[in-house]
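Yeah, one chain of the complex is gone here, protein chain that is, but the others are all in their spots.
Each chain gets a letter, A and B, in the order it is written, and its residues are counted from 1.
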Amino acid sequence: MFYREAGQFKTSYAADMAIFPIRQDRIGLAVILAIAFVAIPLTGDQFLLNTMMIPFLILSLAGIGLNILTGYTGLLSLGSAGFMGVGAYACYKLQTYFPQVNILVWIVVSGLASSAVGVLFGLPSLRIKGFYLVVATLAAQFFLEWAFARVPWLYNYNDSGAIEVSNQTLFGVYVTGPNATPATRYLVVLTIVTALTWIASNIVHGRIGRMWMAVRDMDIAAELIGIRLLRAKLTAFAVSSFYIGVAGALMVFLWFGSAEPEAFDINLSFQLLFIIIIGGLGSIVGAFFGAVIIHLLPIGLRALPALLHINVPGAMVEHLTYMITGALIIGVLIVEPHGLAKLWQTMKQKLRVWPFPY
Amino acid sequence: MNILHAIFVDPFAQMISAPDLLVQTVWEGFVGGVLYSLIALGFVLIYKASGVFNFAQGIMMVFAALTLVGLHEKGAPAWIALALTVAIMYALAVGVERVVLRPLVNQPDIILLMATFGLTYFLIGFGELVFGGNPKAMITEQLFLPSGAIDLSILGGKVTLQKLDIAAAAIALVMVAGLGLFFQKTRIGRALRAVADDHQAALSVGISLNQIWVVVWFAAGVVALATGIMWGARSDVSFALQVVALKALPVLILGGLTSIPGAIVGGLIIGIGEKLGEFYWGPLLGGGIERWLAYFIALAFLLFRPQGLFGERIIERI
Partner (left out) sequence: MSDTAPEILLSLEHVSLAFGGVRAISDVSFDIRKGEIRAIIGPNGAGKTSMLNVINGFYHPQLGVITFGGRARSRMRPHEAAAQGIARTFQNVALFKGMTTLDNIMTGRSLRMNRGLFWQALRHGPALVEEIRHREFCEEIIDFLEIEAIRKTPVGALPYGLQKRVELGRALAMEPKLLLLDEPMAGMNREEKEDMSRFIVEANRRLGATIALIEHDIGVVMDLSDRVVVLEYGRKIADDVPEVVKADEKVIAAYLGVAH
């Protein structure tokens, strides 16, 4: 009875097509944003912000990017980690050459670099589909991994092969580097992620989103409608890689503070894929659900033995994480292939008619 | 001008000036290629019969090898350990069929592929839990695999052939030939091909899909074990091998997902191609190009022939 739409009549198409047509949804969203922007920075401790909120947001952003390519357009990719790296290294180089421009500008612009590389590796997608395309994305992944380690120009020729993030400011406040406080970094990440999520939501609800889904569902029929397949797929690669690239830049500059080439290995690609499988393919909010699960799982597993007063060696936690992740993937695909987002939707449906069964 | 020279002239000059090195490189590539073919073979078996691309084939190979070595460490004589491992792979096949494949039987291919990603991660975790993450040595002596090398003096220089490599190549070729014959000549082989073509039709002539799938996954498991033994004998058994298994994907692209001869040819092309590429052109780029060269070779082929060299051309009828 809380979730009734009774009395909320739509009197215009605009109202009907709003992304959150139900008033309770809009209120819920406002509450979440208020908590995110106000409550958490004020009350959250460093641990919460550093190890939970910031990574969660960044992984969600990357998840949104991958979901655009895989969930909405149906192009399975194992190269997402490589594209995160492109974003990170692009940002690093841009900042090296133009240190006077604000770092946040470069974080967003680096998405464009990633976008360009994404389109390049997406070109084969016209001729090849499905499994073969996965292998093409693997080509991108392994090539990029190699480049990050073997192209010294990328890491400014320094001996360690890694990149270090320096102190950068915005309006006088430190946002990156060792001097930046977790709260500041968190707010920057939150702002960027919120804005980009809003944009992604806009895009997928309009003409371009429908175009992508048409290509996914039946590309032959999409052609019939007049959709140009190559353009649709390349747009998907471009937008997807942009999001993933920005996430990569954020990851290095506002989360890790540094990066070694191993940070962008194929394991990360799988992590992102698992995020969107568990969260829900073809769903923006699903990326957030998935990121929560994938990121919190190892943290939770590490904390659990201490809570239960059992002694579990650290390595075993990692093994268990792998096992549970794998089992979770199989389980989700069997029980609800559309992931947590679908479960959430179903729950809301039930809530709308509660306390009646239907 | 210099760059063009470095790419198009120097490597070939090198090849000609030291032909023994060329032969050595080609041999190394040949052996690697044969082993890639074996891994690819496991994929082809399962795909041919069930239409599932079992991404977990690589981890199954490592798992099989680790089980073998682990059992031997616990005290089982080599051949008992081998038999036990085969039995365990059978149990694994049945388990995977029941738990992963059957519930997903009507889902689109991409879902099944993703499920095998999950299976891979599960087996990595489980394997590491049971066997530990340290690399182990393969029990080559106990399995009567030869060791040592043969030196050939040819072409003005020396070429060294590891006896193990020769044995590996021989065994692999025997396996491939055997499986090829099995598919063509036996009743079960025919049933497998029927299932690959059309599940419904196969059912309607009385072929039990579940039985076939267990047979196939078991066969793939045996192939995985053989491959794991060979790879492990050449370079220790550890989970890093799993990533090597990914190299089978370009092989599959070249050879087609459903062709056994394709797996061999594809494997050889990739194996020799990447070794030559790494040795003669690698230094130009700073080395290490083996990590991705195979994929680019496969991509190049794909662009001209989307179904691979041997694969079936899929004509989409509307």
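Basically, contacts are C-beta pairs under 8 Å (C-beta built on N, C-alpha and C of every residue); 3 or more make two chains touch, one makes a residue touch a chain.
A quick note: this is a predicted structure, and the numbers were derived from the prediction, not measured.
Checked against the full complex, the candidates A:Gln46, A:Asn158, A:Asn202 or A:Thr346 give a single residue touching the omitted chain, namely A:Asn202.
Per the touch definition above, the residue from A:Lys93, A:Arg185, A:Arg216 or A:Lys233 contacting the chain not shown is A:Arg216. Here one chain is not drawn; of A:Ser60, A:Gln95, A:Ser114 or A:Thr235, the residue touching it is A:Thr235.
Touch with the chain that is not drawn comes from one residue among A:Gly65, A:Gly122, A:Pro182 or A:Gly282, which is A:Gly282. Chain A meets the missing chain through residues 13-14, 17, 199, 202-203, 205-208, 210-211, 213-214, 216-218, 220-229, 235, 239, 282.
Rule of thumb we're sticking to: only the chains that are shown with their structure count from here on.
Centre to centre, using the average C-alpha position, chain A and chain B are separated by 33 Å. Interface residues of chain A, counted against chain B in their complex, comprise 74, 76, 124, 127-128, 130-132, 134-136, 138-139, 142-143, 145-146, 149-151, 220, 266, 270, 273-274, 277, 315-316, 318-330, 333-334, 337.
Residues 53, 99-100, 103-104, 107, 109-111, 113-115, 117-126, 128-129, 133, 243, 246, 249-250, 252-253, 257, 285-289, 291-292, 295-296, 298-299, 302-303, 306, 316, 318 of chain B touch chain A in their complex.
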